[in-house]
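Left out: one protein chain. Kept in place: all the others.
As written, the chains take the letters A, B, C, D, E and F, and residue 1 is the first residue of each chain.
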Amino acid sequence: MKPLDLLEQSLHKRVLVATKGGRSFRGVLDAFDQHLNLVLSSAEEVDQDVVTPRAGVTLVRGDSVVYISP
Amino acid sequence: MKPLDLLEQSLHKRVLVATKGGRSFRGVLDAFDQHLNLVLSSAEEVDQDVVTPRAGVTLVRGDSVVYISP
Amino acid sequence: MKPLDLLEQSLHKRVLVATKGGRSFRGVLDAFDQHLNLVLSSAEEVDQDVVTPRAGVTLVRGDSVVYISP
Amino acid sequence: MKPLDLLEQSLHKRVLVATKGGRSFRGVLDAFDQHLNLVLSSAEEVDQDVVTPRAGVTLVRGDSVVYISP
Amino acid sequence: MKPLDLLEQSLHKRVLVATKGGRSFRGVLDAFDQHLNLVLSSAEEVDQDVVTPRAGVTLVRGDSVVYISP
Amino acid sequence: MKPLDLLEQSLHKRVLVATKGGRSFRGVLDAFDQHLNLVLSSAEEVDQDVVTPRAGVTLVRGDSVVYISP
Partner (left out) sequence: MKPLDLLEQSLHKRVLVATKGGRSFRGVLDAFDQHLNLVLSSAEEVDQDVVTPRAGVTLVRGDSVVYISP
């Protein structure tokens, strides 16, 4: 079983996405592709201690992603 | 449904684009391609607290993009 | 014998994964692919001296990986 | 319509090019390719508050480009 | 003769591997591939003056490698 | 006309090459390829205010290049 197959188990669930540079996102994983481009809904951005809600869908570019966890 | 399909829903709407290095842009998403090269119109650049309007269309190079949100 | 063949010996065992930017993860290696995308279960994130447990499976993007060791 | 098609509208017009690392250029866009390699004429380099005129044509490597705007 | 052919002369010998970001490893080179993914056994990690032994085999991702020397 | 065609006009002429990380080179452009790997002769390296002459031909790796100007 491959990593991206396992990521399918997180579809439509809330995930934490950490990106290069230190910003993180929490949101519902609505879609992803093989580059790890991600679409999050009901997302909020966490930059150190500042939490900013992001309305609608947020697309995170795959090559900015460090890890994705529940 | 794939991430870039979802991005089509943001076409001709106002988006926030965060880039590596900390600069962000707000503008109307007029076009994008599979590399996430983006064209924004009526854009303004936000660098920390400084907001600079950018006349005409601004092209943001895809590999500079961290995320795109409404 | 190639590096990724040797990594198969670590499947389902506890590993330490160091990423660019300084964060590390400890967890059970459940899956990997040729890009070194990794899936860890029972993972904890180690950022300097702060250890944060991560429930469920954590996917670490391959191009963030510096090294993987037992 | 794709981003690079829209960039054709800026050909032979004055543009601002911001690069990774903070340097920017102002000049007339004489040519570009699909990597966003750019040729600027009558260019000046802007590094913080220092403006340096660059005689002749300046070639900016595409993967250094963050954005291009009028 | 190509660089990777010469690296075969270091197989099963002790090498020093310097990675981007400043961490280095000393260990026996058990395997490598064309991306310079490396497997080291009996490895120790050297981060400035701190030496940490790493049990078992350590896989270093090729694109983190700066140089490999005896 | 494409950017690299225009660069041919600088062949055998003195150019300034700025690289990522802040070092620059002045020298005669003897050769280049499509990756923007460059060969400079009679080159000098400029690192802030320190100018170091480099005898013979200097090869600058293309992906280090930010811009090339006369």
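Keep in mind that, in the parts below, contacts are C-beta pairs under 8 Å (C-beta built on N, C-alpha and C of every residue); 3 or more make two chains touch, one makes a residue touch a chain.
The shown structure was predicted, so the numbers you read here are calculated from the model rather than taken from an experiment.
The shown chains contacted by the absent chain are E, F, with contact judged over the whole complex. Taking the whole complex into account, chain F touches the unshown chain at residues 19-21, 23, 25, 30-33, 37-39, 43, 45, 54-61, 63-64.
By the touch criterion stated above, the residues of chain E touching the omitted chain are 1-7, 9-10, 16, 18, 20, 22, 36, 62-63, 65-70.
One rule holds for everything that comes next: only the chains that are shown with their structure count from here on.
The fewest steps needed to get from chain A to chain F, moving only between touching chains, is 3. Counting every residue number used by either copy at the chain C-chain E contact, under half are found in both chains. The chain with its Cα centre farthest from the Cα centre of chain A is F. Chain A and chain B have CA centres that are 18 Å apart.
In chain D, 20, 63 are the positions where the chain touches two or more neighbouring chains simultaneously. Chain contact topology: the protein chains form an open path, each linked only to its neighbours in the line.
Across the whole structure, chains are in contact as follows: A-B, A-C, B-D, C-E, D-F.
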